[in-house]
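Reading through the structure tokens given below for one structure.
With one protein chain withheld, the remaining protein chains of the complex are depicted in position.
A and B label the chains in the order they appear, each numbered from 1.
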Amino acid sequence: MSEGIGARVLRKEDKRFLIGKGRYTDDIIEQNQAYAAFVRSPHAHAIVKSIDASAAEAMDGVVAVLNGAGLTGDGIGNIICGWGVTSKDGSPMNMGAWSALATDKVRYVGDAVAIVIADSIDQARLAAEAVEVDYEALPVVVQSDAALEDGAPQIHENAPNNLIFDWEIGEEDATDTALAGAAYTTEMDIVNNRLSPNAMEPRAAIATFNEADDHYTLYTTSQNPHVARLVLSAFYNVAPEHKLRVIAPDVGGGFGSKIYIYPEEIACLWASMKTNRSVKWTSDRTEAFLTDAHGRDHITHAKIGFDKDHKIVGLKVDTKANLGAYMSLFSSATPTYLYATLLSGQYNIANIHCNVKAVYTNTVPVDAYRGAGRPEASYVMERMMETAAREMGVSPTELRRKNFVQEFPHQTPVIMAYDSGDFAANQDQAMKAADYADFEARRTEAASRGKLRGIGFSNYIEACGIAPSAAVGSLGAGVGLWESAEVRVNPVGTIEVLTGSHSHGQGHETTFAQIVAERFGLPTENIQIVHGDTDKVQFGMGTYGSRSGAVGMSAIVKAMDKVEAKVKKIGAHVLEASEDDIIIEDGAVKVKGTDKQMLWHEVGLAAYTAHNIPEGMEPGLKETSFYDPSNFTFPAGCYICEVEVDPETGTTEIVQFVASDDFGTIINPMIVEGQVHGGIAQGIGQALLEGVVYDDSGQLLSASYMDYTMPRADDLPSYSVHHQSTECPGNPLGMKGCGEAGAIGSPPAVINAITDAIGNNDLSMPATPAKVWAAIQAASAKQAAE
Amino acid sequence: MEMSGEYSIDAPIAEVWAALNDIEILKVCIPGCEELEQVSETEMTAKVALKIGPVKARFNGVVTFENITPPEGYSIVGEGQGGVAGFAKGGADVRLVEDGDKTVLTYQAKAQVGGKIAQLGSRLIKSTAAKLADKFFKNFRDALVAEVASA
Partner (left out) sequence: MTEVSMTVNGKPVKADVPDNTLLVQFIRENLRLTGTHVGCDTSQCGACVVHLNGKAVKSCATLAVAANGADVTTIEGLANGEMHPMQTAFKENHGLQCGFCTPGMIMTATDMVARYDANGKELTEAAIREELEGNICRCTGYHNIVKAIADGASKMASS
């Protein structure tokens, strides 16, 4: 079947994007539309003493200027974090109040203080400039370690010392004992740099209140419109769920940053009701840097111990996670259950202990960004493994191989139970593709040209298919993480699949159609995927955590099972055969071993005319499934990065990047490879180029593409992407998920390669030419001294 | 960020000190100054229009004189709000030393900016601030010398 599972089907959604007919939120214009601009704090920490909007209100075209007092006065609730994490002493996390528009205090540069509504965007922006806010500046803290110190500025009253929670996982005593008895230990301080997600489409929202029906419609750049609606209604009291329709039309990338419900959507909905106008807001890039949730920002100390045979005996990790000024929707889960639970890596480790302190600072909230916790875990683990190998003088690949988990299922000491994998096979494949055997010759050749060549490995594992609802519920999640699908066979036999997953670049309209095509033997052009509209789709948890394959598509499979069962009944009835003899193939329902058949559209017609269906059967052919996964899935792989560093300038060139991934079943290899490419680019960006910079007073210095270095085409290599898969036993298609792997696996490979090249392991991300150059100088100074 | 400079002015210290306290002279010397008004012995309000990198801003601010020790110098402390462009605050210690019938003026200044100016102009701020400070003291020297010459 040319369009089924495993086929490189070209994307059905491409045409509209290619001819300029994509429909993103900012492309939409509602009747009676007004424009919003936000008045934002230029201070990182200040008391809001007064707001004088009189001049702004008097300006041309201004409809209204609304502030936090009005918003809270109307009963709009505070923004919440939806995952409760408990400190090791049993106390709940200290969640500070976050109002969509600040009332008494601002806590980061960009914190919204007022919303201005005007007839045109220019008028709104001009008027926003005219709103006079009297601030009393307060002392500022931007780094997590500094925020924990005594005497640091206090950001939320209910979080003494800015500590949100002090959480642990694993057995501390056993880990300490194991490490004390270790033959070799390696200790490192590891910083995971703060990143800005930078989906190319800036966030946007258009809110419309319809007075006649007491009904709201919100177009927004969301990865999960149903979750947005749920939270907007249940927690923020903007509108009851049945009076709020959330539509996420074409969305230009998300990478996690469009999971969350931000102040702007809340304020626009409320302002629409207040002004009886449609209210549209589109972020500009500076606003995006200031207000989109950032990612990473961990400071970690880690220690790993090995026995005399180089088997790992224990791992102890201590991490401070900067969550910014407020707790964003999943912020608590990212540095805990999505991070520490993956610290076993691909290895058999009996003793692991991890302590995580989550901290408030005067910076924009930090939450999940492509990989979310797992890149931080794999960076810790894979930097440690490479470093330990160097310190013990053994091969980094052999050291890993010696410690690989080889039997499945494998229960780690940190919750996760790995269900499948063949880590050595991925390593073999990657080493072969990278021609590792010949590396030393390449290094020598590069040296003859005056270049330092190095190679670095990273054997990542991650947890995807997020997530079994009961399991995450027991860990504090406020929602279930199942997915839903409705498969609707029309009377003419064409099929609509309504899914709760959301595509913002992942190609669901193609991949999802392929599994339907495969099952019923239909062309993908007869299958339409519907998503992103709460009025159309039953419900859904959305797309993040590489869950749309393993969870979203599993729901489609389950719905298709029900459709198939009904089709077989109808077929058996009409064709006068036993149900057991009915098969579905090539778009027809056939009686095995005979030439009796109904064409697919005839079955549809039979179901809807209901002239001749089994007695007692309901007419129609439409089935729904809510699929709750039984476990996480565990994509894993081996990445190899080879670099050449110019010792004169410190410039790094990636000369080869090889990936071997185990994603389980792959539906569309073309799309999967594309996901890996994009992920690797973001990982290389983190390793070499990207970093959010706040100065000590909390000013964001990297707030444009002049100062935040996005990876561009000539910064990056072509990638050599391979697959070596084991089937996932946990879901019907055997899928593991591929959306984040590239961003998770690549940063340690890059840094391991550079440090190998320059002979100095002391190098932090982003490894800019200046840093690399300094590290080379330090290494040669040390050598000279010895 | 911190800046400093030294200027030799062709005028006696008493005249330089007087000029440093003459609001009309200060007004013409401050780059981009649109308004400068004395509100008390030691306090002035100012409106200054500036362009830093891609950001244009009009600052409304208050400037105060502190540690006044005639004719040796004073400290100026100021804070300005530039609307969405952000804010700027800073201060300068100005010292005068007699050098024959000339006067040597030295200053040490500190400045901090916030908001859009910091976000978009950060790479340019240091050089812009140094340039502005230099421009002010050069203007000041020229204005004073011109005044002395015409008097």
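By our rule, contacts are C-beta pairs under 8 Å (C-beta built on N, C-alpha and C of every residue); 3 or more make two chains touch, one makes a residue touch a chain.
As the structure is a computational prediction, the values presented were derived from the model and not from experiment.
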{"item": "Contact set of the excluded chain (shown chains only)", "value": "A"}
{"item": "Per the touch definition above, residue among A:G678, A:P732 or A:P747 touching the missing chain", "value": "A:G678"}
{"item": "Of A:L10, A:A417, A:V492 or A:A610, the residue in touch with the unshown chain", "value": "A:L10"}
{"item": "Per the touch definition above, residue among A:D122, A:E149 or A:D696 touching the missing chain", "value": "A:D122"}
{"item": "Among A:I19, A:A437 or A:A785, residue touching the chain not depicted", "value": "A:I19"}
{"item": "Among A:G421, A:G454, A:G505 or A:G604, residue touching the chain not depicted", "value": "A:G505"}
{"item": "Residue of A:A55, A:M670, A:V693 or A:A774 touching the missing chain in the full complex", "value": "A:M670"}
{"item": "Touching residues on chain A - with respect to the absent chain", "value": "10-11, 13-24, 26-27, 29, 122, 198-202, 250-253, 255, 284-286, 504-507, 670-671, 673-674, 677-682, 704-706, 710-714, 716, 718-719, 742"}
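Rule of thumb we're sticking to: only the chains that are shown with their structure count from here on.
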{"item": "Centre distance in Å when chain A and chain B are each reduced to the mean of their C-alpha atoms", "value": "49"}
{"item": "In the complex, chain A residues that touch chain B", "value": "39-40, 42-44, 109, 125, 128-130, 286, 289-290, 695, 697, 699-701, 703-704, 706-707"}
{"item": "In the complex, chain B residues that touch chain A", "value": "83-84, 86-87, 112-116, 118-120, 122-123"}
